[in-house]
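Left out: one protein chain. Kept in place: all the others.
This part shows subunit A:
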Amino acid sequence: MRRPGKGAPTRRAGAVPYLFLAPAMVLFTLFMALPIGYTGYLSLRRTKVSGLGLGRGARTEVFAGLGKYAAAVGDGELWAGWLRVLGYGALVLALMLGLALVFALMLDAAHVRLARLTRISIYLPYAVPGVAATLMWGFLYLPGLSPFGDHAFLGAGVVTFSMANVAVWGGTGFNMLVLYTNLRAVPREYYEAARIDGAGELGIALRIKIPILVPAIILTTVFSVVATIQVFTEPTTLRPLTNTISSTWSPLMKVYRDAFVTGDLHSAAATSMVIAGISVVVSFGFLRIVKNHAFGEG
C-alpha cells in the first residue's frame, strides 16, 4: 500500500487525472466513437432513386429507420456465413492453439537441441503478410500447379480445411511465442520441487506448466476468436482461384461486397453493426465464462 505524497493538496490533484486522460479520450473519440457513431448514422439511412436514376438529383439519401437492420438480420446468407465461419473457426482454434501449446511445452522442456532455430522457424510464418501467405498456399493448392499432385484442395468439401491450414500455418508461431514467453517466466524452483517429488517431464507439463499457462491460453483464445470472426483475407484472396468461395463466404466479406461491389453503403453499415454486436457478445461472453480460471488467482 502506497500513500499519496505528503503535502500534496488533494483538491488540485482532482483535475490532473483528466488532463492525463485527455489524449486517450481524444483518440478514442476521434478513432473509435466518431467512426462507430457515423456507421450507426449511415446504417439508419438509405439511397432513394427516382425514375431512371440518371442525371442530377435523381439519387437522394433518406432516413430508413431500422429497415437496413431488418434486412441484415433477415438475410439468410449472413447466417450461413456465420455457420461457415463457425466451422472454420473451430478447426483453426483447436489446431492452432493445440499446436502452439505443444510446441511451447516442447521448447520449454529441459533438453532441447536447436531450440532457438526451431523457435524462429515456427514463428517465421507469422511474419509473412496474410495475403502473401494465402497466395502462396493458393498456388500450392491449385490443381495443375500443385506439387502435391492433382487433388481438389479447393473443392467444395475441402476448401474450409485448406483455408484453416493457411491460418494455422500463419498463426501458430505467434501463439506459441506468447505461451513460451509465459513459460519462461515461471520460476525454475517449481520444476525442481516437482522433480524431487518424482515427476517426469510429462508430469511437469501436465500438472504444473499447463495450469500456470491457463490465463495465457485464455488470452490467446480470445485473440484468436476475434481474429476468426473477422476472417476476410484468406477467403477473399483465394476466391478468384476457385468457384467454391462465394462473395459472402464470411460475414465481413458480405460487408465488403455491400459497400464496394454492389455500392450499398447503408446495408454494409447495418451489417457491420450487427457483426460488431455479435463479436462483442461472443468475446465478452467467453471471458465471463472463463473469468474465474483466468483471473481468479490474481
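FYI, a contact is a pair of C-beta atoms (placed from the backbone, for glycine too) under 8 Å apart; a residue touches a chain by one contact, two chains touch by 3 or more; residues count from 1.
The rule is short, and it goes like this: contacts and distances are computed from a predicted model.
The chain absent from the displayed complex carries the UniProt protein name "Extracellular solute-binding protein", chosen from "Extracellular solute-binding protein", "Acyl carrier protein", "Cytochrome bc1 complex Rieske iron-sulfur subunit" or "Carbohydrate ABC transporter membrane protein 2, CUT1 family". For the options A:L19, A:L114 or A:A185, the residue in contact with the chain missing from this view is A:L19.
Within the entire complex, the positions of subunit A that touch the omitted partner chain are 14-15, 18-19, 21-22, 25-26, 29-30, 47-59, 138-139, 142-145, 156, 240-248, 257, 260-263, 265.
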